[in-house]
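What you see is the complex with one protein chain gone and the rest in place.
Right after this comes chain A.
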């Protein structure tokens, strides 16, 4: 019994001495800037160096020139940077798709959130493509039947975001209903199958664009990374100067 008591005593001692009562009296919160006023830690810097050199060798040759700084926030329903990306996907993917299937890509649909960086005015390098499109997403083409086409339009109308599109023209009424929708500048034929190029991320359910997936799962993986496509596009052009246009707009009340 003595041993038992001793044990009990020890246990009580242990728990009480481990557990002190603390009460928070004051909390201070702030945000610290990481900028060039701070010293660079030499060990970290030295550790990064070989990794950086290898990556930079690949990335820093100039491919084109950006006339302005382009951001995904510079337009309401369509942006210059988004238009350039969707147009580039159409221009460079269609020859591949056409040679494989004999069909043409009618529409391109990407996602606004997928534009991961601005393009700064000045030299464009492969690095620019990595910044804008860091993901290893590839171009996927999927056939759209009538109902899916309708779903695509109502998705764009309800989301009210500048998701990059090409080949499609959409205007919304002030109440966000669809005023006019054209594919390749002609009236939409809901009995027709349209081919939409998108990314594998969106095709696989990203950003809730479930209409992209057909019932039987037919789709064509072009095995062309969107980032590589952008690099190829930059190599083709001399100056990048995309514009905001009327491909996706909302009519205002007069």
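Just a few scattered comments:
To be clear about the criterion, a residue touches a chain if its C-beta (ideal position, glycine included) is under 8 Å from a C-beta of that chain, and two chains touch if they have at least 3 such contacts; residues count from 1.
Just so it is clear, contacts and distances are computed from a predicted model.
The complex includes a chain that is not drawn, and of the options "5'-nucleotidase", "Quinol oxidase subunit 4", "ABC transporter ATP-binding protein" or "Succinate dehydrogenase / fumarate reductase iron-sulfur subunit" the UniProt name matching it is "5'-nucleotidase". Of the listed residues A:59, A:188 or A:237, the one in contact with the hidden chain in the full complex is A:59. Residues of chain A in touch with the missing chain: 1, 4-5, 8-9, 12-13, 16-17, 19-36, 38-45, 47-48, 51-52, 54-55, 58-59, 69, 71, 116, 118, 120-122, 127, 130-131, 134-136, 200-201, 204-208.
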